[in-house]
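To keep things clear, I will list the structure first and then write my remarks on it.
All protein chains of the complex are present and in place, except for one that has been dropped.
Per-chain residue numbering starts at 1, and chain names A and B are given in the order in which the chains are listed.
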Amino acid sequence: MSGGSRLPAGGLIDRSRTLRFGFDGRDFTGHPGDTLASALLASGVRVFGRSFKYHRTRGLLAAGVEEPSALVGAGEGGRFEPNTRATDLHLYDGLVAESQNRWPSLALDVGAVNQLIAPFIPAGFYYKTFLGPPALWKLYEHVIRAAAGLGRPPHLPDPDRYERRAAFCDVLVVGAGPAGLSAALAAARSGARVALAEMDSRLGGSLLGDPAQIDGQPARDWIAASETELRTLGVRVLTRTTAIGYYDHDMVYLAERVVEPGAATGDDGIAQRMWRMRAGRVILAQGAIERPLPFEDNDRPGVMLSGAVRTYLDRFGVAAGQRIVLATSSDDAYRTAIRLCDAGVRVEALLDARSGDAIDADLLRRTRDRCPVETGVRPVRALGGAKGVTGLAAAAAGGAASFIADVIAVSGGLTPSVHLHMQAGGGLDWDEGRGIFTPTAPRQGQVSIGACAGRFGLADALSDAWRAGLDAAAATGGRPVADTPPRFEGRAFADQISAFVPAPGVNPKKVFVDPQNDVTLGDLDLAWREGYRSVEHQKRYTTLGMATDQGKTSNLIGLARLAQNEGRPAPQVGLTTFRPPFIPTTLGLWAGEDAGFHVTPLRRTPLHDQHAAFDPPWQAVGYWRRPRAYLRAGETLATAALREARMVRTTVGITDVSTLGKFEVSGPDAAQLLERVCATSVSKLAVGRGRYTFMLREDGLVNDDGTVWRLAEDRFLLTSSTGGADRMAGLISYVRNVLYPDLRVGAANVQEHHAAIAVAGPRARAVIAAVVEGMAPPRHMSLGRGVVAGVPVLVIAASYSGERAFEVYAPSHQAVAVWTALAEAAQAQDGGLYGLEALEILRVEKGHVETGGEIDGRTSAHDLRLEKMLNPRGGYVGQLAQQRPAFADPDRLQFVGVESLGGPIAEGSMLVERPGFAVQGHVTAAGLRVLEEGFVGLALLKGGRARPGDELLAWSPTRTASARVRVCEPVFHDPAGERYRD
Amino acid sequence: MMLIPCPHCGPRAHAEFTFDRPVEAITRPDDTADALVRNLFSRDNPRGHSRELWRHTYGCRAWIALTRDTATHAITDVQAWGAKA
Partner (left out) sequence: MKYSALSLLRAGLGGHKDWPRAWRDPEPKSHYDVILIGGGGHGLTTAFYLAAAHGVKNVAVLERSWIGGGNTGRNTTIVRSNYRLPQLHALMELSLKRWEGMSDEINYNVMFSQRGALFLGHSDSDMLQLAQKGDAMRADGIDAELMTRDQVARLIPLLDVSAGARYPVQGGLIQRRGGTARHDAVAWGYARAADRLGVDIIQNCEVTGMDITSGRITGVQTTRGAIGADRVGIAVAGNSGRVAAMADLKLPIESHLLQAFVSEPVKPMIDTVIMTQSLHCYISQSDKGEIVLGGDPDAYPTYSQRGAPHIIEKAAAEALALVPALSRLRMLRSWAGTTDMSFDGSPFIDATPVEGLYFNGGWCYGGFKATPGSGWLFAHLLARGESHPVAAPFRLDRFETGHTMDEPGVGPMPQNR
């Protein structure tokens, strides 16, 4: 009989209730308060999974988040979470879990064949083989990929929500062990706003189950009293909440598990919550993580950390095994041995690598009262096999001995958890004797206390923590209280020596350092021999510490091996950097509320519902959606667009152009500001008149275009393109506030204040005349003010389509009435609505440049045939940069028209002499003649302005389309502009 | 995520701000072409203290000049920039 079992009493579990769960298809039971690991251990399960590379069986090493081996898939359907640590999965009724990385079953795993070829696949083997062409590698790789990975991937959408909350506190305490509680009490009593984050489901940390007396009461009572007091003082106590990232300026990300992995959520549907906690001071009390010892086959199921064996006993009432042998280099295993013996679990022996005189005499005596203790003895090899250990072979100076055991509890000493301290930019000191790094030189508002500061003794932790709590409160405006810190009056018993070197004769190839990735000391030695001698090279070459536990139990052992190989002290060979997150955190939690449809905002124009009533195909334009056409029965998008375009050319159409950028610029210096922002002249504009304008970037290339209107002597309206609107808002503000702060001018972004409706076509004037009261239709490039359906409007006369056209600006909240009136009037003139596609067809035929098309961020004013409009007085953004020689290069891509000599032109096609010849340009927009036959397009062509008449091929190899085209002036409709002038 | 002291709004999260340019890269249309090339198209790019133009884009929209350490992200000075309200 071997394996764990539930003890008749003890543990912080609710034995009055039973939880049912499944693991690999078998039914199990446990109790509230259990983890999946403790419940399975109590049921005698020893093998939890298989390792990554060799598919060796894996049991429990730890009892907390540092667990490298016992990983399961938890939950079902869209809640399935692979790679979940059984030790960090709190049991719930109905939990379904499965083991990983085994096929067909955990017991019989084909992948275990890798153990046979292990001698041929050491660290980095793949760099040395599978050479040859990439096609061949892809074949090998297919097999390798299938074998790699751990859990099976989720494949369904997640039904649950993830919440993000911003929070603030004076003092954040990370970890609610003895140090964290003491610090939180001190800070809270001193008046600080305190938040306390604990990754476990209850407070207490290492004190849970500890028989220590604090302030004269049992530890558990002190914890309970402290919690009550903290809550009374208004401390935000967050359990099941892990500090995962320490970012700039004391921003700590806290990941809260609202429900356990795979569990159904409550009514709010929230599975997890991310706290963006901004703290005045951060007290790190994360504790320490025990490390294992190096001996052969130390990866077998049954080899467990001493502290974990104690946790299973005290916290869960589980004996990890029937016969336990302990191997240690620290005092910690003594505490475990004493607790085991007192609970009636058979302890075969405690083997201490240290010599007897290095161990506290009192501790030694108290332990020897209960079980055999051998000093100067070191573990050599775990006995047993895939099903678990059966014993331990050990060596002492005088000889060898072996012990029968189903659990080998090991303690290689504690490693302070300095993760967050390092994330915050803090430094580390090396303590050679204890083999640990301790935090130093904090860079932000952090202070480390207790075990994570290398202060392992309880009394030290409590008093340091108290001081830190008072200091943090004082630093954030609190008044430190004069109370005395919590007192622990026992002995510390927290000594350890570094125990990184295995006993003589141990085969390093059989000593596992990283049991998930199957990295052995032999692999580390091989990497070193091959010259991978920086700690980062060692890590990356062997994959040590890159498993899902991120080396929490293994990094330091690997570092020590490197130092030993190098013959240099550990700090000199470096330390791999700790980066967020401290524990793996679901992407759903990171995405928070922004997942799925809410990934970016969706902007709707004030007339959105009017369009939606037609259920039109939409075009995404930045965050906007605009209707592409209003299809009638039997129409395709193309035929509808052509109908609409013809309507505009022959009668009248109206369309929603509310997405255009709109800026109101006012003040005595308004014209001056605009002549900095715009590359054309503005100041000569008469009141009531407008003009086409464009803006340059600081590098002299065209930024955007639009129109500018003089509403009054000192007031202008500037429009820009939809895509350029945000950019223009930035530019105007920059010019106004950064470059010319002394100008007497205000600039307001009124994009969403006004809806804008274009009315275009030969009968546009009639529509305006019919609908707008109190105003005659303005002349081309003039404006007027009137009233439509009781709504005051601004009407400007400008044409994008090439027809007589107006834009009607109305307050957004009253736009629907205006739209309705205009639409009815258009209908009365045999016109109607038109969408984005028709707009594009019309503008191509008219040869207007468009932002995102010909204005592609690489074209100059000259390239776009706009140079004559440049303000000769200069002084505008981008003017100087145009003087650079490249702007005069005759081979620049320049704006031209292309007429097809045959069929349609594919938009985006390349302009070439023949396929295979050099690219000379490309078609930026393709269209057709609206009322006549023929296909036309706009293009950017090398030296194009000097090449009318050239014939080229518009070639689209990806769409196997091509058309012969002739280069021409880029205007196919009414070149003289007679149709829109008065 | 930095905590940026907006002179108008007080300390606000970095996510509300956008970086624009180092102050040295501000050029005006009335500079010379040489100055433009020199200022706009080359950088000291210091590792350490840098004086930078930022904007509280998703807040009050004001422009501010930060003195910030590009290695540690410590902010040692902040000034309002531009027109007085």
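General observations
Keep in mind that, in the parts below, a residue touches a chain if its C-beta (ideal position, glycine included) is under 8 Å from a C-beta of that chain, and two chains touch if they have at least 3 such contacts.
Computed from a predicted model, the values in this text were never measured in an experiment.
Judged over the whole assembly, touch between the missing chain and the shown ones holds for A, B. Per the touch definition above, the residue from A:148, A:358, A:687 or A:946 contacting the chain not shown is A:148. Residue-wise, the contact with the chain that is not shown comes from A:586, picked out of A:5, A:239, A:265 or A:586. Even with one chain removed from view, chain B keeps its contact list with that chain: residues 1-2, 13-15, 18-22, 37, 40-47, 50, 52, 54, 70-73. For chain A, the residues touching the absent chain in the complete assembly are 52, 75, 78-83, 119-120, 122, 125-135, 137-138, 141, 144-146, 148-158, 164, 245, 247-248, 251, 253, 261, 276, 423, 425, 509, 522, 526, 529-534, 536-537, 540-541, 543, 546, 548, 550, 579-581, 584-588, 590-592, 594-600, 602, 619-621, 697-701, 703, 856-858, 881, 884-887, 889, 906-910, 912, 915, 919, 922, 955-959.
In this text, only the chains that are shown with their structure count from here on.
Centre-to-centre spacing of chain A and chain B amounts to 26 Å, using the average Cα coordinate of each chain. Residues 1-3, 13-14, 20, 26-33, 36-37, 40, 53, 55, 57, 61-63, 72-73, 81-84 of chain B are the ones that touch chain A when the two sit in their complex.
Against chain B, in their complex, chain A makes its touches with residues 166, 247-251, 276, 278, 425, 443, 676, 698-699, 730, 733-734, 736-743, 874-881, 883-884.
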